[in-house]
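Heads up, one of the protein chains got dropped from this complex, but the rest are sitting where they should.
Chain nomenclature is as follows: A, B and C, assigned in order of appearance, with residue numbering initiated at 1 for each chain independently.
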Amino acid sequence: MTEPKKDFVKLTTDVLVLQEIVDLVKDNGAGAITTFNKTVIKLDYESYIPMAEKVLLTSISETRSKWDLIKVAVYHRLGTVPVGENSVIIAISSVHREESLKAVEWLINQLKEKAPIWKKEIYSDGSVWKENKH
Amino acid sequence: MTEPKKDFVKLTTDVLVLQEIVDLVKDNGAGAITTFNKTVIKLDYESYIPMAEKVLLTSISETRSKWDLIKVAVYHRLGTVPVGENSVIIAISSVHREESLKAVEWLINQLKEKAPIWKKEIYSDGSVWKENKH
Amino acid sequence: MSKEFKVLYFASAKDATNLSSETISFPSSNPSSISLQELTQILKSRHKKLGKILEHSMYAINMKYVEIDDTSIFVKEGDEVAVIPPVSGG
Partner (left out) sequence: MSKEFKVLYFASAKDATNLSSETISFPSSNPSSISLQELTQILKSRHKKLGKILEHSMYAINMKYVEIDDTSIFVKEGDEVAVIPPVSGG
């Protein structure tokens, strides 16, 4: 028997659908699911994809060391994201609500601080690379 | 011009669909949406519905006094909720992520403490009304 | 017609009384207003099994919570009183 997959990390140019990502973390034992998603004005994202996957899996592992979680999914969209669409979705399931609530907040902060992902805002007079404030 | 509706409270025997509730709180100005949902083993819920609506609207108003939020939705299912279905969904949108993340956690705790809603667990040897721990 | 108030029962209080609600007339001694202590006595005398539940419940009067031993609160004609056992939503 193989262990069911519990951590899901994806960097993709596909549209991110909240329900699909919630479905990844659903579990018979999971009473609580917390999600966070960000929608954007038109933005361009790029990433050092293999390193971002590694960094995010490490961040998930650190998150799991702090709270008792069942399943964790982190999806980040890349390329041009049209107005109103999701740039990032995090979904975490846990037995107790406090854990997924705290863990989602911590993990989105980890992602913003550590994952090698960059966004470029597109203005009529040119583009500018953004920097996350710590 | 009428002000667009910003607070959504519903106590219903209908199935709760996460995406529909997220759609309620979507907004052009909302960069961040946090949701919390709870799935159950088979449970029966009942409520003093008009008072629960009033208590939840008051809790939303208190939540808004603590954080700068755009839209807030609190849906609670009543009657028999089958295994794996959602009993409660909260979705909050905000400009900045910290606000919806903190507000969802606070509001689910307010709901559990104050809303006149009761759940009954159904065992083979009888039923028992539950009590939320504070 | 005598003056009345309404009482709603939920969860374990509903099970104990076998009622969702009932309308109760004010006693002749206090024909238009009773304290919460009197209310508790009236409810206990009507429903044997309710006493134990009331020890851990609150009242809501017209959808506003009041502590069951609050001596400053009175039930008046037309009020809607609810027996609120410990809540367990979510």
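A few comments on the model shown:
Keep in mind that, in the parts below, a residue touches a chain if its C-beta (ideal position, glycine included) is under 8 Å from a C-beta of that chain, and two chains touch if they have at least 3 such contacts.
Just so we're clear, the structure is a prediction, and the values are computed from it rather than from any experiment.
Partners of the chain left out, restricted to shown chains and counted across the full complex, are A. Across the entire complex, the residue among A:V9, A:L69 or A:V88 in touch with the chain not shown is A:V88. Residues of chain A in touch with the missing chain: 38, 45-48, 50-52, 54, 76, 87-88, 108, 111-120, 129-132.
To be clear about the criterion, only the chains that are shown with their structure count from here on.
Rounded to whole angstrom, the centroid-to-centroid distance between chain A and chain C, based on C-alpha atoms, equals 50 Å.
The mean-CA centres of chain A and chain B are about 23 angstrom from one another, to the nearest whole unit.
The centroid of the Cα atoms in chain B and the matching centroid in chain C are 28 Å apart. Along chain A, residues 97 each make contact with two or more other chains. Among all residues of chain C, those that touch two or more other chains are 90.
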